[in-house]
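Removed from the display is one protein chain of the complex; every other protein chain stays in position.
For subunit A:
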């Protein structure tokens, strides 16, 4: 229901907001400085987008109300609702920018932060087993391919590792339970690389815009990175449940089942009331 209202408000008023933006782009304002101070291209556009979304949104709402002659005393809730709509719309694109930045950050053994995060993942998942050395076959026990996980992050970069750590840190019990399923001798799969693969699923869904209804329903404001990590947790937990229930013949059928699961998720996302929330207790539940 709320989604429908938002959709209505957005389609009715976005046009004016865009017109307002253009007026500012040609007038004398902060945006103008961004535009004249940067070469055309991604940097300038990104800066301009962030500028308009953060500081000027409130102003933008006021402008719309003035233009449309909306009296706050007659409709006291309007301003807040419209503001949230605009925060959600602009927030979705800025979330993608942040996610894309993390994805492009390549895991590097020379970066102590990256290394610390990798070791943290091990400790969270295998609290009773000590890692014998940095390069070891033990990494296979949490589902990396070889004796050095660094090559497994590939196209997902740090985004893949951060998601894995976020799940293990905020849903430790669930993550260990999923890992134990993944290590099943017959029904098992490679926990870490399937996790990286599911990060790719989350990333593609975000990029295509398919996650809009989910974030519009679950975050009343600007969606942040942790909301994206949260969605990954949902996928990791739900995929495991799906895999265990389906009992695939072997790991070689992974992509077939992944596609089936992907379709289920996409079907959920067709529902205007969709909320892909992991329904278990989190140690560190995001607000």
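Throughout what follows, contacts are C-beta pairs under 8 Å (C-beta built on N, C-alpha and C of every residue); 3 or more make two chains touch, one makes a residue touch a chain; residues count from 1.
One rule holds in what follows: contacts and distances are computed from a predicted model.
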Chain not displayed: protein name in its UniProt record ("ADP-ribosylation factor-like protein 3", "DNA-directed RNA polymerase III subunit RPC3", "Alkyl transferase" or "UBC core domain-containing protein"): "ADP-ribosylation factor-like protein 3"
Contact with the hidden chain (one of A:89, A:102, A:194 or A:278): A:194
Chain not shown: contacting residue from A:68, A:154 or A:260: A:154
Among A:59, A:93, A:208 or A:255, the residue in touch with the chain that has been omitted: A:255
Missing-chain contacts mapped onto subunit A: 103, 140, 145-146, 151-152, 154-156, 160, 189-190, 193-194, 196-197, 199-200, 203-204, 250-256, 258
